[in-house]
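One chain of protein is taken out of this complex; the other chains stay put.
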Amino acid sequence: MNEWNIGLAMPEWILAISALVALFLDARTPYHRKEGVGNAVWIGVIVATLWSIMQGFGLDGKEYAFRGRYGLDAFSVLFKVIFGITAMFVMAMSDTWLKRVDRGHGEFRLLTIFATMGMFFVASVEDFATLFVALELITVSFYCLTAFKRNDVRSIEAGIKYIVLGALASAFLLLGIAFIYGATGSLLLRDLASSGAADQIGHAGGALLQFGVLLTLVGLGFKIAAVPFQVWTPDVYEGAASPVTAFLSMGSKAAGFVLLLKVVRACLGPMADSGLAAASSWGALIALLAGLTILYGNLGAMWQGNLKRLLGYSSIGHAGYLLMGVMAFNHAGFTAILYYLMAYLFTVLGVFAVVVLVNGLTKSHRVDDYAGLGRTNPFLALVLTCGLLSLAGVPPLAGFFGKFLIFRAVIAKGTVVAYSLAAVGSLGVVVSMYYYLCVVKRIYMHEAPENGPMKTISGISRPMMAVLWICLIGIFVLGFFVQPFMSLAEQAASALLAG
Amino acid sequence: MSWLSIVVLVAPLIACGRILFMKEESDADRDRIRQTAIGWSTVSLVASLAMFLLFDAGATERYQFLVEIEWVESIGLGLILGVDGISLAMVVLTSIVIWTGCQVSRSITDRVKEHYILLMALCVGVFGVFLSIDLFFFYFFYEMAVIPMYLLIGIWGSRAAKYSKEYATMKLTLFLTTGAVVALIGLLAVYFEAGRVGGVYSFDMREIAKVTFSDSFQITWFPVIFLGFAAIVPLWPLHSWSPIGHAAAPSSVSMLHAGVLMKLGAYAILRIAFDSLPAGAEHWMGWVGLLCCMNILYGGLVAMAQRDMKFIIGFSSSSHMGYVLLGLATMNMLGLSGAVFLMFAHGIMTALAFGLIGWFYEQTHTRVVDDLGGMLKVLPFAGTCFIIMAMASAGLPGFANFASELLVILGAWKSEFVLAGTGMTLPGWVPTMAAIWGIVISATYLLRAIRDAWLGPLNPRWSELKDVTSRKHKTPFVALILVLAVTGCFPSLLVNKIKDGVGKLRVMQSAPVQEEARR
Amino acid sequence: MTLFAWITLLAPLMAAIYLTIKPDVRRSASAPNIAIASVAVCAFTSLLFLVSGTELKSLWTWMSFPWDGGTLDIEIGVQVDNLSKLMLIVVGFVGTPIFFFAKGYMKGDPSIGRFFAKFALFVFSMLGIVFATNFLMIFIFWELVGASSYLLIGYYYEKPSACEAAKKAFLTNRVADFGFLLGILLIWSIAGSFDFDVIAQAVQDGNLAGESWKLSLAGVLIFVGAMGKSAQVPFHVWLPDAMEGPTPVSALMHAATMVAAGVYMVIRAFYCFGAEFGVASDFIVMTGAVTAVLAATIAVVQTDIKKVLAYSTLSQLGYMVMALGAGYYAVAMFHLTTHAFFKGLLFLCAGSVIHGCHHEQDMFKMGGLRKKMPTTFWCFTIGMLALTGIPFLSGFFSKDLIVDALHKRHFGGLQLVATATAGLTALYMARSWYLTFFGAYRGHAEPHESPKIMTRPLQFLAVFSAALGAIFYFGGGQEYLSAWQGPGTSPLHIDPTIAITSTVVVLIGYLIAWSFYGKGQTDKGASLAHRFSPVHDLLVNKYYIDDFYLWLVGSIQQGFARFCRLVEENFIVGILVGWPTRFTLWSGDKLRGLQSGRLNFYAYCFVGGVTLLVVFFILAGAQ
Partner (left out) sequence: MTVGHMVTLAGVLFTLGIMGVISRRNILVVLLSVELMLNAAALTFVAFSNWHGNLDGQVMVFFAIAVAAAEVAVGLAVVIALFRLRVTVDADQVSMLKQ
């Protein structure tokens, strides 16, 4: 555990090297010829992801690097692959999107790979210092990405809001970490795990520790957009460029959940194991937040006329469902979260891929401007519809099985709180069905206005086409051929619970 | 022969996939798509009829044509297909309605490909529900049927009085979803309780049916599952989605919707709520006996005040489903068999009704009876079919509706409805009288609809209309009438199988014990 | 023989199905022939059964259920006994001539195939009632009879009045069937079976001794069913309107057989109850009396020849019901039989007249047809005389026995009523006879005698109308039906006092008719109507009963329906579903109001959220 074992972090190394190469190339090429940068980034992400998969095959239990501050187990491998795929999809989208932007191609790709690197690190976090830095690596990259369209005041506004609130959250996170450190004298997560139960024995550090965990959760709650730290989400989703929003909604949220799961397990796991009273009040707190998040996201989304903003609200709602899994706090719950995120990957990125393409044509994100998509672009309409319905949780699509597992995990608790949360969750399902179907209605039931911008989109790039197909197939496969993915999620959840 | 149940389920799925890769550029292409859909639905029909013939009503095992495929082992989830007497009737009903529905929707010419893909997807869902013996897949298919329905109504539907088709279809979808999610919570609670009490965490209904739950659990959770599914039946006052849904839907979809989808709820109550929570059913069904009277009478009266034919049939459906609920509430052999039989009969009958109304809506673009009049003169075939339908619906002997309603009434007469919580008992004759009076009401509005639309002097606006002439257009209507008449004249064909299924329900087996306890 | 019985039952059904699905038959003459053949089967077998003295019962299990430890079998069967044999004869021997007549009457109708399909369907349904072995079977065919009646009354569907009449007939019967079905259910719960024989056995064994009030109630409820079909007050309103159907239909269904089915059914049912039935008889006999008088008075002012006969039918059904109430079932059956023949005859004559006058039905536009249509005239005369009970024609025997039965049962007042009604009968029949056949022709189109195919059935029926009463009375008809005698009754014999009294009353009736309408004059009657215009109005408006029902259905029930629709639209959709929906939407709107867009406010929310969490944390920790 105490060896350096640098080779274990090879995916991150690969990303770092490709980022450096890209930086170098970026400095050497004129602004309109950034293909080299793009290639470097692509190669980096692909190789890193493949490497992670290889690592996954050879993995036996848990391995450590950097003297125990970096760990690799089934859980981290799973998320590295998820992040890798996310990054690839986002890059495919940004390649399409960047064609409409004349400057900053290099920077955009660089920021993408930096954020990806942060996510890879996040998946392997074993102590709070790594956690903080990895998280900030992601966040700061996203600050830049959000405000990327510097001639668009909406983008800038989104950037400012994200930066200020993000920094605020970072401050809380840092303070929380400081308190945890104060209570335990260590920054290692596993030390927290070992002291979590012990601290309950009348030790003064107990309150400090719990307070620290609370503030840490505030910081992470911001990342996953849980109530009451959700206010930034719709604005940033709306203002940022579509590929960035896609990256935010999948990558950033998943990273937040990875950390949340790790912290929660380290902190609450021992508490729950020893059956302490505090565990149930933490459970109630998370249940409360989950319920509020579901309600806020889904109710707010009903009135949105802007698809990206709608997806922002819906993303809050999904955070709520994922928190339901956290509330369950058991193997089933973690499995459910992991499965949900896997499903969410294909679903939400499929949706955003279509959003990017349609925006290129109509220059609009208004839901009304999707009218007639079903007739002009049947394939895109199919992907978008399947994506939205999967978000709503309709079988046989991926989102359904995720939601089913979440509900299953919560109801397994069998308590009044659990049943109430399930009831709130089901209300959310119904409401979400409403607003997703409102979009579907535009797509299929409304006709595109005469002389409107809605036409058949041609010249979809190959990577983009691949993204669309993979997402479509993924949505169906994860919804029906569950077993392989389920066992992946179960293995990862076991690895997480094992520590 | 268990592969038959797979054939039934998979045939529409294959059709779905096949049509997805067909092109739709010319009329010939469209015809090819239609033929594909009809062809595969014929496969389902033949397979389900084969199941019907091969089903052994006296067998000791409850489910036949069993297929078990492990799905997610760790949570005890498997794709288990099979039929008992009850689901057999429903599968046959579905395959008939779908087969005719595919033919009736020939008239759709816009986006034919999408239409048939969605129709077939809907079929997969419905067949899946009736064939699944696994709670998860039951729910899975149940939910799966909802969205194709949404799109089918929303895209190819028509305005329903003052409501737009978008509104109607959204309302329908949200109601069904709400019901489904509520039921899901109940199902999961049952699943876990079964695991806790019985030791095996499994979604297999056969496993769950072995577990005896505590009375308090049953009494708490029965209403949840029941109400979740009752919204689809639809139980009064949860019915408001159904008439406008019917009215807005294109003909093939309203056929499926009224004919089959509404039966999903009652079937689910019978299969899940009654089978896993018999004591809960015993406790609560008295209230249903009361509420379904509202269904019967209120639905009929509202139908009486309607002028749009689809609304008339729509409200009449909710009235007729009241009989189904009444049959369920009786909790005895006659009532339950009658309820299942009525589900079948009503399914065929409404399919016929909506097929016909849809057909002539395409000719006239109106469904309001005041705009019509004397149509029998120009449309003798359609009119005759309609009158036969109305007669069947009004409970004329010789059609399955009569036989089944008679069974429900007999069952209700011999039953007592304990109103849990009030200490009162509703004697059997009260709902029975409501049920019989409901027949009078249904005759009233149906005859009035016939008189206003079909009889009387011909409205000159319609003198140019063309009747159903070609054999292929007549086939679905004739087929449905034949089914109604054959099962109506020889109900034993179907009832023998239904009563086998009903007799193996847990409610039936535990009833004497509980009655003794009550004494 | 069993096979014959089944064939008799099913032959008309086959004909009906064949004629429905084979539209090309209707062009040729074969459609009527197929239907006639299917009815002739019935006439043939009825004779066969009568001659061979067959008694049989054959059952087919329609549905069967495990029930109460045993099984509950719902059966369809055929039962041949003296009662059903007699009824078979009525159906066969009245039906066959009427079918022949219809072939002529409907000639040239474009959808004659459809007509005969429905007509054959009716015969099938009627035979089902005749052959029925149990209450459920009788109910099934009861409904079928109602439906075929609906179809036939509404045969001229382009006439709004015909559609309306058909609907009215169906619905009135449905309301009555409400009682019928309840009665059946009640008997089922008392006796545990639907089968007539089983119930009768149970009653005889005294197993149901403790249930006598329930049995009486069941009897009344079943009688309510009969009141619907047999058009007893207050369910009588549909029958006169039913004359909108083609005349052969009126003759067969609404005069001879279908309306008599109620009486037949009551005999079948009450025989089961045996001695247990008693309390309800007053109700029944009163119903019959009221119907008899009411209908007879209305008939006096009718102008439509078929309507006169229709009200006359009502009135005669009232007689039968009185006999039922008195417990003399065999006498009721006797009157049923004779009535079937002479009323069938009268209707066919009316049909012939209508046919001859080119579908004119108003008697005031006829007159003097005695010369133009001699065969019809003579047949009508025989029918009229038989109906009014002129001695030694069939009505004389059956009607007098009913009066006698009332006398025997000490319904003194009703005996008077019955006798007076006989006078009224003579009055209105003679009135229509004079108006139609005497005086000068008042119509436009030239009348002509009907073809042979129509007059032959008239002559056939006329013979029976004249002779059947004597045959039945002297041939031991009552003894033949002795199994169906009510408790404490025995075969009756003509009582000279009663016979003479009623004959005198009838003759007075004829005299009055002659004085006002003799020789086809119309002005005296009109002036009388003018002088007593309130009474005349009351009668013309049928005692305002129809209007009352119209109000009941149109205002009360429809109002209730509209109220339910309002509830649906405002309460269910507007509040029960609308409020939660609107609340959800409203809360979504308010929630998104939180997103003010202002950075400081966002930070405020963030920090506020943290504060709340901390407070929660402290509170939870404090516990």
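The first chain written gets the first letter, and so on, giving A, B and C; residue counts start at 1 in each chain.
Here is the rule we go by: a residue touches a chain if its C-beta (ideal position, glycine included) is under 8 Å from a C-beta of that chain, and two chains touch if they have at least 3 such contacts.
If you're wondering where the values come from, they're calculated on a predicted model, not measured in any experiment.
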item: Where the missing chain makes contact, among the chains that are shown; value: A, C
item: Residue, one of A:Ala16, A:Leu175 or A:Leu497, that touches the chain absent here; value: A:Leu175
item: Per the touch definition above, residue among A:Ile163, A:Leu189, A:Leu217 or A:Leu373 touching the missing chain; value: A:Ile163
item: Touching residue (missing chain; options A:Arg100, A:Arg154 or A:Lys363); value: A:Arg154
item: Contacting the left-out chain in the complete assembly, out of A:Ala129, A:Ile457, A:Val477 or A:Leu497; value: A:Ala129
item: Selected residue (touches chain absent from view) among A:Gly239, A:Gly256 or A:Gly333; value: A:Gly239
item: Touch residues of chain A, complete complex, unshown partner; value: 128-129, 132-133, 136, 139-140, 143-144, 147, 150-151, 153-154, 156-161, 163-164, 166-168, 170-172, 174-175, 177-179, 181-182, 185-187, 234-235, 238-239, 303
item: Interface with the unshown chain - residue positions in chain C; value: 592-593, 595-600, 603-604, 607
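Everything below uses one rule, namely that only the chains that are shown with their structure count from here on.
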item: Chain contact graph, described as a line, ring, star, complete graph or other shape; value: complete
item: Most distant chain from chain B, judged by the mean position of its C-alpha atoms; value: A
item: Centrality ranking, top chain (CA atoms only); value: B
item: Pair exhibiting more inter-chain C-beta contacts, B-C or A-C; value: B-C
item: Computed distance of Cα centres, chain B from chain A, in Å; value: 42
item: Mean-CA-position distance for chain C and chain A (Å); value: 77
item: Touching two or more other chains - residue numbers and ranges from chain B; value: none
item: In chain C, residues with contacts to at least two other chains; value: none
item: Contacting residues of chain C [partner chain A, same complex]; value: 584-585, 587-589, 591-592, 594-595, 597, 599, 602-603, 605-610, 612-614, 616-617, 620-621, 623
item: Complex contact set, residues of chain A against chain B; value: 332, 374-375, 378, 389, 394-396, 400, 404, 407-408, 411-412, 414, 419, 422-423, 426, 429-430, 433-434, 437-438, 440-441, 444-445, 482-483, 486-487, 490
item: Residues of chain C that touch chain B when the two form their complex; value: 61-67, 72, 136, 139-141, 143-144, 147, 150, 154, 157-160, 163-164, 166-167, 170-171, 174-175, 177-178, 181-182, 185, 188-189, 557-558, 560-562, 564-565, 567-568, 572-573, 576-577
